[in-house]
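Report on one structure; see the data block that follows.
Only one protein chain is missing from this complex, and each of the others stays in its spot.
Naming follows writing order (A, B and C), and every chain is counted from residue 1.
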Amino acid sequence: MSINSFGHLFRVTTWGESHGPALGATVDGCPPGVPIDEAGLQHWLDRRKPGQNKYTTQRREPDQVRILSGVFEGQTTGTPIQLMIENTDQRSKDYSDIKDKFRPGHADITYWQKYGIRDYRGGGRSSARETAARVAAGGLARAVLATLLPELRITGYMVQIGPHRIDRARFDAAQIEENPFWVPDAQAATDWAEYLDGLRKSGNSVGAMIEVTASGLPAGLGAPVYGKLDTDLASAMMSINAVKGVEIGEGMAAAELTGEANADEIFMGEDGNPVYSSNHAGGILGGISTGQDIIVRFAVKPTSSILKPRQTITRAGEATEIITKGRHDPCVGIRAVPVAEAMMACVLLDHYLLHRGQIGHNRGAIG
Amino acid sequence: MSINSFGHLFRVTTWGESHGPALGATVDGCPPGVPIDEAGLQHWLDRRKPGQNKYTTQRREPDQVRILSGVFEGQTTGTPIQLMIENTDQRSKDYSDIKDKFRPGHADITYWQKYGIRDYRGGGRSSARETAARVAAGGLARAVLATLLPELRITGYMVQIGPHRIDRARFDAAQIEENPFWVPDAQAATDWAEYLDGLRKSGNSVGAMIEVTASGLPAGLGAPVYGKLDTDLASAMMSINAVKGVEIGEGMAAAELTGEANADEIFMGEDGNPVYSSNHAGGILGGISTGQDIIVRFAVKPTSSILKPRQTITRAGEATEIITKGRHDPCVGIRAVPVAEAMMACVLLDHYLLHRGQIGHNRGAIG
Amino acid sequence: MSINSFGHLFRVTTWGESHGPALGATVDGCPPGVPIDEAGLQHWLDRRKPGQNKYTTQRREPDQVRILSGVFEGQTTGTPIQLMIENTDQRSKDYSDIKDKFRPGHADITYWQKYGIRDYRGGGRSSARETAARVAAGGLARAVLATLLPELRITGYMVQIGPHRIDRARFDAAQIEENPFWVPDAQAATDWAEYLDGLRKSGNSVGAMIEVTASGLPAGLGAPVYGKLDTDLASAMMSINAVKGVEIGEGMAAAELTGEANADEIFMGEDGNPVYSSNHAGGILGGISTGQDIIVRFAVKPTSSILKPRQTITRAGEATEIITKGRHDPCVGIRAVPVAEAMMACVLLDHYLLHRGQIGHNRGAIG
Partner (left out) sequence: MSINSFGHLFRVTTWGESHGPALGATVDGCPPGVPIDEAGLQHWLDRRKPGQNKYTTQRREPDQVRILSGVFEGQTTGTPIQLMIENTDQRSKDYSDIKDKFRPGHADITYWQKYGIRDYRGGGRSSARETAARVAAGGLARAVLATLLPELRITGYMVQIGPHRIDRARFDAAQIEENPFWVPDAQAATDWAEYLDGLRKSGNSVGAMIEVTASGLPAGLGAPVYGKLDTDLASAMMSINAVKGVEIGEGMAAAELTGEANADEIFMGEDGNPVYSSNHAGGILGGISTGQDIIVRFAVKPTSSILKPRQTITRAGEATEIITKGRHDPCVGIRAVPVAEAMMACVLLDHYLLHRGQIGHNRGAIG
């Protein structure tokens, strides 16, 4: 059991290594009759695609997704959907430097200790390249959600890079697509560009914090007590490469609050649905959606591959030094934005399908 | 599918409501031949038991665990183990105040919206009382781990309560069992007692942060990429009532670090195993254990049941005010400590069993 | 992973041994709002209850089922339902005869070889007593089905006992509840009684074949290709103690047929639904229900505990002889009838819930 799958009803299994022939996602449980085509999925892959600006890895691949099964005459059929992305830029470079050395901060040493064999080319299975498959599956989930929950909006953006946080007072969603950082703050985009240029030149890297929200989600989604909506979101985000922490709503700051300050008081809205005085809960109570915005944040550690020499050991146990050259992102957090959106889409669809199967779902009317 | 189970091979399903006849855990996948008895499990339940001091709920129950199956002549048999705790203190109190009102911050409204029916007595299934079943299962996991990994130590403690954080310089593990807060800092114990007394008197509550560590875990545990050790720990902790954020190692602070600062450099130890210059990673790389201490932190929101009046609505949609009387913890985070230890034990055992089944596990020798 | 659960959405985990304190079923995924009480479940347990006539084991237990969770004010809440049956007739008999001997045909030797420990009292976990928990879960499934598919009828009956088969020409469903064999043929009931009396007196036992049908099931249920309706039914029936073969529709006899003879031709019925010229398929095509009757048959081997001396070995590897005294059914197949009905109910409900969650289920209208 090596657990390369997630989801309960909308079940995604990703496969493939950084430098193998291809990678992809096998999606089981996609509802039938949903319009889907490769161009629609490609839109999402293009957002994640490397080599688009100087702040992300210079590996250049088209990341072209192909649908190999489960779609007939432009619609899903309810059978498994195979999404494949061929690896085209498998440079026949010299890997001798990392073949027998364990790069600090990478999974090299643990994969070796676990499996006794590792595909060292570009990190193999532990490469962030695996997230391309997630983005493809997320594009599919979005297509399904568009037919089921047309009001739903999923939006990811960066809120912090190293010491620089966004100014919430300047929050402008329209900016997100306008800069290479998906940051909702034009001033931050300028400042961060300068900051990252400096970092990159010095061969260093930096961490980041990303926020993903979903608006338009109905109340009642979530499966207590071990498949809570927040539990599954935490799991989904933590599974992304380099993520070290996940928060819902107030998150870690909840430790500081009093019950009086933290209470989201409840009122009746004009449309006959409950409204809340605030959203400390991040849209989830007892693991079930309230109908408010879902708010998730997560931290990504700095890229471990840096040009600064670090101490490490070889497979033979000898001390050595390593400088990781190659095409690396100075901040892996940037490309985590579309990945996190994809994971959010998959988790929300999965829970919506769980919800639909239930007798009289959302039957607890109020008022 | 309502997902009241967790674990891949050591599979725990909890059941029961706050005020029903009983609650418990059905544990499937426990290895055979492990010595176990009710007294051994009771030890862990007693640590979590309410009513032990003035900082936790005054509900007084013996929380006596019974083993109904899967154990024969003092040893596990490899068949399912049923752990049952009868609810003895089901006060025939008047629930009319909350029967038709939704308590802010509780799952009352979302359970109603999801299921259209809810056992309102004490929160029903969403009550933190469900965690007693986790502690029983965790006790069982510890018994198994004691035979498999005798070096393993799991330790939970509080590191923050409201604005008060522990002083890491005063960290003293020996203090943990000496105060009602499981805080590894004698001075903090005194300060926090005073702080909580004030809060309790004012009818308010407060959040908390808990850290759980595991030392003595071998390298190589964890199932990339969706059953990573950190992914499963994040899921396990987030599933605990009132938890709003989970961190591994540096956690959210990783967003601020540079790659240079974050690198855990690798050396050979004198015993022929790798050692690290630091543990920013919290003992996990690429979802797999490194052999270093596993470090997890999580934040618990303040108890939502407070004596301060809050605005809410009734099932009929009418505006009303609520004051939640009853036997509530001013800081639910305190009793989350033994629960988190139990979840850690279950997750680590589960991953150890996954690991054992693999061919030549831990075969990637170094040196 | 010891896999004491079945079902995808309606998930049943049974637990307990023949002579432990109790046994039961933990049911997760039961829809909310379904009326249920202990008396309703007891009805089904009473049908399976031993000691009701001379053809079944003389162990006499009330097999009283208790609902410990998941039901509030007479309705299911959507949370896990714990069904417990206490073992009251745990005779303090002398087990020394079987403690160290392996009874041929029983799981004694394989449990020992697998687990290295076994609860030898009455077969422990491998006892057919485990099926009481299935019947309780099946009663719950029937209650849910009564609200969802009121037209559905599940009927089990014996069609063969040793060399005696029923005469299909005399098939009379009204007879099923009128004799101790659940045989739809009054003459067979008389003949079989005489036959079994002879067997019982000679200390021998015999096999049986049971048929279970479901009428009123809509078309479209079943999850190809590894959760087909027939696949799940085969698995469910084969999991019952002593079952050695399972058939759908024509079953093993399909090997003899030509395509021409086997074809179930399709016509439009007067009510606008498809009708078929025959039902060789047993109501399932490609793993999905056709709307015709579901027809399943399975064979149960003869009770292995007989009064005839058999050769075996002890745990120490010494040759010995064994006569299994005790309270045994001369034909375990008889009591398999209510168990098979229960399994059918669970599987059909499970697939109905899978079906409901799908977009536009049953949307492929004809005509």
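Please note the rule applied: a contact is a pair of C-beta atoms (placed from the backbone, for glycine too) under 8 Å apart; a residue touches a chain by one contact, two chains touch by 3 or more.
The structure displayed is predicted, hence computed values, not measured ones.
Visitor: So which of C:Thr79, C:Ser126, C:Gln175 or C:Thr213 would be touching the chain we can't see?
Guide: If we include the chain that is not displayed, C:Ser126 is the one touching it.
Visitor: Of the residues A:Gly20, A:Pro180, A:Gly216 or A:Gly317, I need the one that contacts the missing chain.
Guide: Of the candidates A:Gly20, A:Pro180, A:Gly216 or A:Gly317, A:Gly20 is in touch with the missing chain.
Visitor: Take the complete complex as the reference. Which residues in chain C touch the chain that isn't displayed?
Guide: Residues 1-6, 8-9, 14, 102, 104-107, 109-118, 125-126, 130, 160-163, 199, 204-209, 219-228, 230-232, 234-235, 237-239, 241, 244-268, 272, 274, 277, 280-282, 284-291, 297, 299-306, 308, 310-313, 315-319, 333, 354-355, 357-358, 360-364, 366-367 of chain C touch the chain that is not shown.
Visitor: In the whole complex, what residues of chain A lie against the chain that is missing from view?
Guide: Against the left-out chain, chain A lists 1-5, 8-9, 11, 13-17, 20-24, 26, 28-30, 32-33, 66, 68-70, 72, 75-82, 84, 114-119, 124-125, 353.
Visitor: Provide the residue numbers of chain B that touch the chain removed from this figure.
Guide: Residues 9, 31-34, 78-79, 147-148, 224, 353-354, 356-360, 363 of chain B touch the chain absent from view.
Everything that follows uses one rule, which is that only the chains that are shown with their structure count from here on.
Visitor: With centres defined from CA atoms, tell me which chain sits nearest the overall protein centre.
Guide: B
Visitor: Averaging over Cα atoms per chain, report the distance between chain A and chain B in Å.
Guide: The answer is 26 Å.
Visitor: In whole angstrom, what separates the CA-based centres of chain A and chain C?
Guide: 45
Visitor: Chain A: which residues touch two or more other chains?
Guide: 9, 224, 354, 357-358, 360, 363
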